[in-house]
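Every protein chain except one is present and positioned as in the full complex.
Now for chain A:
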Amino acid sequence: MLKYTIRRILAIVPMLFLISVVVFFLALAMPGDALSGEIDPNNSDPEYIEMMREKLGYNDPIHVQYYRWITDFIQGDFGTSVKYKMPVEDLIAQRLPNTIFLGIISLLFTYLFAFAMGMYAGKKPYTKIDHAIGGFNYLMLAIPIYIAGVFAIYLFSFKLGWFPFSGSVDIALTEGTAEWWLSRLYHVILPALVLGAMGTASYTQFLRNDIIDNSQKDYVRTARAKGTPESRIYNQHILRNSVIPLITFLGFDIVTIVNGALITETIFTYPGLGQLFLTSMQTNDYPTLMTLALMFSFLVLIGNLIADLLYGIVDPRIRVE
């Protein structure tokens, strides 16, 4: 198991290298550079800009630029954000807690709703409530996240006034106080619900179908034949089997949250990494863009690894000896 884990972690390195090459070349292939958007029309000395380009190395051949970036990156120097004029690691450290908070709350919602609805629907399939749950989930699955986000803001923020429509915390509060934390939670609920909606829908239906599937298996009949109560049959025998395929979703969950965060954070103007990533792309902020791209890739790869390891823990049949 340990050997397997180490092998998998080592395999991430060449993968990240390839990703970095592709992303770097794609980023530089975008029209313009970090300076093109920043030119003040009143102070646009073309010679000065050209000088800056030369100084920043934007005129060097692409492989030279890549070599320079990767050698710095490996040594832990992620560069300075061209837009925010501060080290990329500081910038990320500033935004990271927000995104993690959003992701965790959103996953929490996903699991909470999916397990409640999925287990109920799986236990009592083809009833009215099951059909209602199914209908609701297919609707959630069909609505793109940016529509759902805008609609949620319209309904819950503007019409009903239940939740704020932007930001991550009330800026008037002191950091670290109970009120400050409550305010953060209050701000994160709506984006987390929107971000979690799609996952909830697919989790619920998947869990429901798997429970129905498993409830007809021979081992369930055996459990009944030895006098096991019905609740235990569902909560232990069937659920333990039905959770296994869901574990593989965890790897994808991280991807979904990263992807979703891009859109959700932008719609809710929630200052997290997703929003930062989008801004860095728009402003050709290469150091930030590259660091975030590699970080997201790393998360996805780690997510898959975690899913595979968890799979081995919950399913004894595929445990690596």
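FYI, a residue touches a chain if its C-beta (ideal position, glycine included) is under 8 Å from a C-beta of that chain, and two chains touch if they have at least 3 such contacts; residues count from 1.
Following the convention adopted for this analysis, contacts and distances are computed from a predicted model.
Participant: Assign the chain not included in the display its UniProt protein name, restricting the answer to "Peptide ABC transporter ATP-binding protein", "Sarcosine oxidase subunit delta", "Branched-chain amino acid transport protein (AzlD)" or "Aldehyde dehydrogenase (Acceptor)".
Facilitator: Hidden chain, UniProt protein name: "Peptide ABC transporter ATP-binding protein".
Participant: Identify the residue among A:Gln65, A:Asn137, A:Asn241 or A:Thr291 that touches the chain left out of the display.
Facilitator: For the chain that is not drawn, the touching residue is A:Asn241.
Participant: Which listed residue, A:Thr228, A:Thr248 or A:Thr279, touches the chain dropped from view?
Facilitator: Counting the whole complex, the residue in contact with the absent chain is A:Thr228.
Participant: Which positions on chain A touch the chain that was left off?
Facilitator: Output for chain A: 216-219, 221-230, 237, 240-241, 244, 314-317.
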